[in-house]
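A single protein chain has been omitted from the complex, and every remaining protein chain is retained in its original position.
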Amino acid sequence: MDNLAAKAVENLENIKKNKPLIHNITNYVVMNFTANVLLAMGASPVMAHAGNEVSEMAAIASALVLNIGTLSDPWIAAMMTAGRKATELGTPIVLDPVGSGATTLRTSTARAIIEQTRTSVIRGNASEILSLSDAGARTKGVDTLHSVDEAAETAKELARALNTTLAITGAVDLVTDGVRVVRVANGHPLMPVITGSGCAATAVVGAFLAVDKNPVTAAATALAFFGLAGEKAGARAAAPGSFQVALLDALYTITPEELGQKCRLSGD
Amino acid sequence: MDNLAAKAVENLENIKKNKPLIHNITNYVVMNFTANVLLAMGASPVMAHAGNEVSEMAAIASALVLNIGTLSDPWIAAMMTAGRKATELGTPIVLDPVGSGATTLRTSTARAIIEQTRTSVIRGNASEILSLSDAGARTKGVDTLHSVDEAAETAKELARALNTTLAITGAVDLVTDGVRVVRVANGHPLMPVITGSGCAATAVVGAFLAVDKNPVTAAATALAFFGLAGEKAGARAAAPGSFQVALLDALYTITPEELGQKCRLSGD
Partner (left out) sequence: MDNLAAKAVENLENIKKNKPLIHNITNYVVMNFTANVLLAMGASPVMAHAGNEVSEMAAIASALVLNIGTLSDPWIAAMMTAGRKATELGTPIVLDPVGSGATTLRTSTARAIIEQTRTSVIRGNASEILSLSDAGARTKGVDTLHSVDEAAETAKELARALNTTLAITGAVDLVTDGVRVVRVANGHPLMPVITGSGCAATAVVGAFLAVDKNPVTAAATALAFFGLAGEKAGARAAAPGSFQVALLDALYTITPEELGQKCRLSGD
């Protein structure tokens, strides 16, 4: 087992042992699924979005997940408040810029979160990630217009410019902090056919960040774990309804040892 | 295969080919299920409800779904803004007047949307649809007090009065623009036992409107497709938990050809 696989084992063990509290300010569509994903893998999810509550909740959480999938002004304000509190306390933040590039509100909110908080990881598809740069491209809703390969060269540069770690998911996921690059080959074609699989991946990254302060290894091992769950689900189910059920089951049943054996991580 | 069945085939083919972006401003209860339904059938769902975002989102969407199931003033304002933008651009709008007739807020909001926007189709149960007329009846929550048959005679008249197409769902669905009437016999008794099956049917109508500018054929073929998925689910599952899973699977696996063979559409 190489170093990345060993790290994957250690991270999943620590999540199951510590059951870290993950504070999610996320979109309405995926809240239920996100909570079920975090519970199934052994973490403790909490959702809280009120301006007069988020600082207190962020302060007791081990990681903060910010997801801009269904924005409105009070939620943006709450994300900023929680994000600043987490930044102040050194609590890791993971951002999911859902649909950034599709509307002005989403692009500007994603950029404002990046500027005003210290995001450990940003997880999105290639279009969303590219929209975070000034050379950004418009995205079509939450779909992907650019391939991971197209994005690979600019990803390192963008990670350095934004001073964060980028986790760009696609057929093969790419994680980079601007220096190191790790690729994750786990996954299944049915994953994008269920809503919130990307958002759930982001929350899984949050849980891994709660036990692994290195954003590159946390994000890469998280995506390997989530992708492996997709592979196991895909072996049981051939359509999205039963696939989603099997995915939750797999997140619950995959052991750290199995993750170590079946994760497909490669890095420089 | 008759004309309606041929249209059903063509519409589902075009959805799978074009993956139209469907903008939903819908209720909290059904957002996840609605998104999964649209993804399973091959469309691209997006949810966006902020007043400062909906015009932009509506402008890039191929259809707009307005659903009043969990209203509040900011959401009503956003529905109006998005609806006016869609009207201006000629983008088809489908309205789901959930619970109209049960409270003043719901009835008045449904009527205001009808007055201030150009709705291509209104999809509801008989009580909800009847509440849209001045002779409207109070509904009990989101349940149906009136049968489809009771409503049939007034439906044509009401469609003409409201200058829209009505899709009244029940044991047999009825679609009318005030002139033409199409009945859809597909469906399954477990459908009303899962929450959001009506709301999901409305979103499916939205996806069909994105590829078929004739509201009567779009709504009727959409309801045949959704009802057929219910039939296939009912053949696999005898209780609502597994039925919902099987329904999503069926929406993914039904081919245009199968829809053409098994749709039960009859019209004058």
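When the chains are written out, they are named A and B in that same order, and each has its own residue count from 1.
Just so it is clear, a contact is a pair of C-beta atoms (placed from the backbone, for glycine too) under 8 Å apart; a residue touches a chain by one contact, two chains touch by 3 or more.
Given the structure is predicted, the values throughout are model-derived calculations rather than measurements.
From the options A:D2, A:E53, A:E88 or A:E257, the residue with contact to the unseen chain in the full assembly is A:E53. Of the candidate positions B:P20, B:G42 or B:G69, contact with the unshown chain belongs to B:G69.
Within subunit A, the residues in touch with the undisplayed chain are 19, 21, 28, 31-32, 35-36, 39-40, 44-53, 56-57, 60, 74, 244-250, 252-253. One chain of the complex is left out; on subunit B, the residues touching it are 27-33, 69-73, 99, 102-106, 140-143, 192-196, 238-242, 244-245.
Assume only the chains that are shown with their structure count from here on.
Averaged C-alpha coordinates put the centre of subunit A at 33 Å from the centre of subunit B.
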